[in-house]
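Shown here: the complex without one of its protein chains, the others still in place.
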Amino acid sequence: MNKTVWKILKDIGMLRFFILILLLRLPFDFLNGVISANMLESFIRLTEKGQSENLLKTFGTFLLFTVLLFGYNVTIWAAVSVKADMLLQKRLRNRLLNHILSRNGEEMAAYSAGDLITRLNNDVDRVNDYLTTPVNFMHTAIASFNILFSSVILLILNPSLYILTILVTVPFFILSSIIIIRKIPYYRKKSQESYADYTNWIEPVINAKESITVFDGEEIVLKKVEEASKEILRQNVKAHTLTAWSSFFNIMSGNLGYVLLLLCGNSMMGVGVKDYPQLLKITQYRAEMMKGSFIVNAGLNGMKTNLSGAARIEEILESDGEKISGQ
Amino acid sequence: MIELKNVSFNYENASIFENLSIFVAEGEKIGIVGESGCGKSTLLKLMAGLYVPSSGEIIVDGIRAPEEIIKKVSVVMQSPMLLPLSILENITMGHEYEDSKIEKIIESANLKKWIDSLPEGLNTYIGDSADELSGGQAQRIAIARAMFKDSKNLLLDEPTSALDGENAASVLEAINHFTEGKTVVHVTHRKKHLEGYDRIFLMENGQLTEIWNRYKEKT
Partner (left out) sequence: MANLLLLIKRNKIWVALGILMTILSNLSQMTFVYLIGKLVNHIESHSSIKLSFILLIALLMATNAFTLLLKQYIGRLSTEKMAHSLRMGYAKRLIKKTVKEKTSASLAMSVAQNELAQANNYLSNTLFDIAGMLIMALLVTAYLLLQNVLLTLAILIPTLLILIYVSFSSRRLSAIVSLAQNEKNKMNKVAYSLIHAFPSVKIFGGEKLCLNAYNESFDVWKKQWEKMGRLSALYNTLSGVLSRIPLLLLLLIGGFMVIRGDILMGTLIVFVIMQGSLSESIMNLPNWIANFKVFTTNLSRIDIE
């Protein structure tokens, strides 16, 4: 977790509570993955052995597991997390407003009213988003946990196939999700700047229309608008090209890993791998690891955008202010 | 030559003019004065072909279609309406030009000294820094643009209204440099800007009344 957010949570006395809700949420995704992998294994094994009488029983068992797991999600986790979410927001908003109101006029002059309102309204939302919403800290932490535990299970099931999975997944992941997509935000930013150039041209096209008409300036204006529009296209296509290459390496990694697992697993049949259903289970844990890696990668990028809010809140909280009685 | 024959104009169901007629001979200079909001600028835009009359006819150099009239006139408006381009592009609007013509124009528009002081001269971009231009500099660029178009008919819509005395004088001087021999319609609320004009009209209640005629030499 980011140091500033950690400090804010500690300041408002929510750190322990937050760790508790994280611990309560951690097993959910992992157990969901475990149910999926074992469900596939059980069904395929029963099918292989021709035990049709047990198929319905297995269907009922896994449906029950699913209901229990999601039931835990709706009762314990949802109830605790909604309460924690509100408590965090209340304490943070209260502390922030308290600090703002306890300043003197001179200290206040350093900030515009709009700036303070943004901190109180938007930045608190950003800290909350960082901690709880998808593709942020919570999901990144859960996905990291998922990767770790799926790796451990895969290692226990078959160390050789685990190494094979790592060898195929990691280089492609580094290439596609770290090296290739690294420049995408840069091109996105450039594209946004070009869009601003385009709208900067639309304004005179509307407001200076009479001048353009009288002085026959349509051609030069359209040329300039086209330059701006083409620049948006160029920057977006650069970003899309990188996304396409990233997809190329992701699908290569996914398919290659899957096929190699099937082929190598087949050659180990009866030695390191019990049977095809177990091999299928191994592929499921590999899929969980890959899914986790993508979530962690997306989460790390998502968190960056919300961190600016945390820094701005900390700036206000760090400054000393007299406490308002009753708070 | 500019002629309005029984022109009426409505805007958002309100009548601005009813049966307005005026004839401006080739090479004649006329001024139109009146209170703010009396419809002077609207009249000028009708003459420029930028608005279409509800009824009646507008004829400029024998042409009646508004899209064609636009090609026959030059306009300097209250706001210079500069575009996010270089000074040169704002003057030429991307059309072909000869250096000697541009030199002459910036001299006549009282722009030379200022442009020579700029590091990039005529190629200085005035997009984002349009606010850094003084009102006088921006308006003189607009006049240079009108000079570049070099139409026989020049329509001026209070080109100095937003300027202080010194800047206004400089702009008026620039205008006087190139109105010689042109048909000019100058709309203003300051009668003193119309010295030397052939006729002056007062616009009131949607009607034009002649208040000065050089040929008759009476007020």
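Each chain gets a letter, A and B, in the order it is written, and its residues are counted from 1.
Assume a residue touches a chain if its C-beta (ideal position, glycine included) is under 8 Å from a C-beta of that chain, and two chains touch if they have at least 3 such contacts.
Everything numeric here is computed off the predicted structure, so don't read it as measured data.
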Option from A:Lys7, A:Arg93 or A:Lys274 whose C-beta touches the chain left out: A:Arg93
Contacting the left-out chain in the complete assembly, out of A:Ile117, A:Ile156 or A:Ile178: A:Ile117
Touching residues (missing chain, whole complex) on chain A: 39-40, 43-44, 46-48, 50, 52, 55-56, 59, 62-63, 66-67, 70-71, 73-74, 77-79, 81-83, 85-86, 89-90, 93-94, 97-98, 100-102, 104-105, 108, 113, 116-117, 120-121, 195, 198-199, 201-203, 205-207, 209, 212-213, 218, 221-222, 225-226, 229-230, 232-233, 236-237, 240-241, 243-245, 247-248, 251-252, 255-256, 258-259, 262-263, 265-266, 269, 276, 279-280, 324-327
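Basically, only the chains that are shown with their structure count from here on.
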Chain A to chain B touching residues, read off their complex: 200-201, 204, 207-208, 210-217, 219-221, 223-224
Residues of chain B that touch chain A when the two form their complex: 45, 48, 50, 70-71, 73-75, 77, 81-85, 89, 93-95, 127, 142, 145-146, 148-149
